[in-house]
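Here the complex is missing one protein chain, while the rest keep their positions.
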Amino acid sequence: MNFLENLPLAAKKLILDAVEWVCNWLCAKTGIKLPDWAMPALLTLVSILIVIVTIIAVFMVMFALMSVFERKILARMQNRYGPNRVGFFRWRLCGLFQPVADGIKMLTKEDIVPRGADKIVHFLAPIAMVAPALVLPVILPYGRGMVPIELSTGILFFFAMGAGTELAVFMAGWSSNNKYSVMGAMRAIAQMISYELPLVMSAVVVALVAGTLSPNGIVEAQAGYSFGIIPKWFVLTPWGFVACLLFYIGALAESNRCPFDLPEGESELVAGHLTEYSGFKYAIFFMAEYVGMFAINGLLVTLFLGGYQSPLPFLEWIPSWCWFFGKLACVAFSMVWVRATLPRFRIDQMMQFAWKFMLPMSFAALIAAATWYYAGRGPAAWGISALIVGVPYLVLGRLCFTRRHAADNRRYLYSE
Amino acid sequence: MNLPGSGIIKGMAVTALNMIGSYFDRAHAKRLTTEQYPEERPTLVETSRSFPFLVFDGDPEAGIRCVACKICEKECPPQCIYIVQDKDANGKAIRRPRVFDIDISVCMGCQICVEVCPFESIRMDNIYEVSSYNRFAPLVLHKEQLLKSNAYYNQIHPTEAAETDARIEAARIKKAAAAKATAEKVAAAKAAAAKAAEEKAAAEKAAPEKPSQPEQNA
Partner (left out) sequence: MHDLLQRFLSLPWDQAPQWLFLIPALLMLVAAAAAVMLRNLIHCALCLTLSFIALGVLFIALGAEFVGFVQLLVYVGAVTMLILFAILLTPASEVAASNNPFRSFSLSKAVNAAGGGVVALLVLGGLLAAIFFSPHAREAVPPAIAATAPAAAIGENLLTHTLLPLQGTAILLTAALIGAALLAKEEKQS
């Protein structure tokens, strides 16, 4: 299966060779002599374009499919059918053309800008949201040797781009000239900033053990199998499990997904910071949220689930990029599952959870990881690190989230 | 031991079972109760009603029960019925409607027209797929669209229709019996009158002979 494994890289090389051949042919035909720096520069430019087009195409298709599959899976979990009618040419196709219908609807809607809105900021907010979101997937290793851009500080780049999203949310809320939008934007930013800390701390935990900030290096640090059969992924260690869960919850909060979708829930301040956006701008926000979700899921897969590595030695014939996208699909499915199951958090519950539970747990995970790393990775190290994460988990769980039984203190004012 | 987070796991198990069950266990009562609308229509109860229609017996032209008495037009609260009585060849009014329009965008389905009709001719239909692309003309139903047979009425409201038919039948029998009684009475009166006339004639015939007899004896 080596052919399948190298298919994307071979395709890229094919395109670059084709471009080079065409250029040489054109120069021979017209007699123009190119200077020395021209051909490498052109090939670099073409390879950048290939990367951009591939990422945008892949993520747009994933976004479209995700929007319909999310609705269908949510529906099945709620004992109903999802969209199952939109097909084309009389074939129902189980509703898989729904994104096309949604896209047409969004594009043909009137673009309403409120009269008192700040036009420039209102216009720039969707752009400021989607530009960082589209840049996020560029550092993820999709397969062996398939990193679009190899950055040695890739993880840091990821979080730096995520910071642009918060700015866009604020711009969207403030420019709508609607005090409820501003309130929604404030809450959204508070949520995103609060959950960014445990998110970054979980990534730091992984960087600590792997010794590098480069995503490729982190995936390589999870290579191999212990006892020949169990993969050495970080999620299968006690600190890694906790860090993965914290990262997952932080990812849910960063993408404003249920149960953290207070900013955009319909019963909360209409749509929060997105109230005054209609048509294509709303579609752009929607798209940015989904692409950001995929990117952060991809980072979760890279950091904790072993990236493009297969879980079992005898399954290594499946291409590495298949594994990556398969794991990404599983994490996305679990996000839809969580959305179907959990009700929405209140804003104070959300803040409490971030600051009083998740941040101390992330510190505990950090200490546990360091202990595990320096205590030689033997059974003692596993036991101690499990203890270091387990005890705060139970203690904090009891402290923060038990409801005191106030039945005896309750005053019923209006009962007979 | 109640670990923090165990409730979430239990909840997620429920939703996962829902999802798997929706593919493999479809017969379960709670699963997938959606009716796929154009293919599966909802079953209406017998008493559901939407807009009125006119009943005819047998032939749409000759068997129409409505006599254009205009009681329903007067009693309709939003005044959505418009009736014009028919005239025969000579210009004399006859007992059938020429125009019978109901504006179903105005009709509120109160059934008052049904209650006041003395001739059992207007009844409530249960059609609900009457949308049109125009708010005005297509939503005014004319006589031809409103005329539906008694068989149809029996089909959509069996109990009511049976009751109505029984009432009509009873009225017809009563009328026939009354007519027969009247006819008999008339016949009896006629016979009695004939008999009385005969007797009177016979008496008259006997009476003039009496005064002539004493004349012969003197």
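Letters A and B mark the chains as written, and numbering starts fresh at 1 in each.
In this section, a contact is a pair of C-beta atoms (placed from the backbone, for glycine too) under 8 Å apart; a residue touches a chain by one contact, two chains touch by 3 or more.
In this text, all values refer to a predicted model and were calculated from it rather than measured experimentally.
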{"item": "Chains shown that the absent chain touches, full complex", "value": "A"}
{"item": "Residue touching the undisplayed chain, where the options are A:N24, A:T44 or A:T153", "value": "A:T153"}
{"item": "Contact partner of the left-out chain, one of A:G164, A:G265 or A:P360", "value": "A:G164"}
{"item": "Selected from A:I193, A:I229 or A:A380 as touching the chain missing from the view", "value": "A:I193"}
{"item": "Absent-chain interface as seen on chain A, which is shown", "value": "30-35, 37-38, 41, 118, 121, 151-153, 156-157, 159-164, 166-167, 170-171, 174, 182, 186, 189, 193, 196, 212-213"}
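Operating definition for what follows: only the chains that are shown with their structure count from here on.
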{"item": "Interchain centroid distance [CA atoms averaged], chain A/chain B, Å", "value": "66"}
{"item": "Chain A residues within the chain B interface of the complex", "value": "73, 76-81, 337-338, 340-342, 393-394, 396-398, 401"}
{"item": "Chain A partner contacts - residues on chain B that touch it in the complex", "value": "3-5, 8, 11-12, 14-16, 18-19, 22-23, 30-34, 36"}
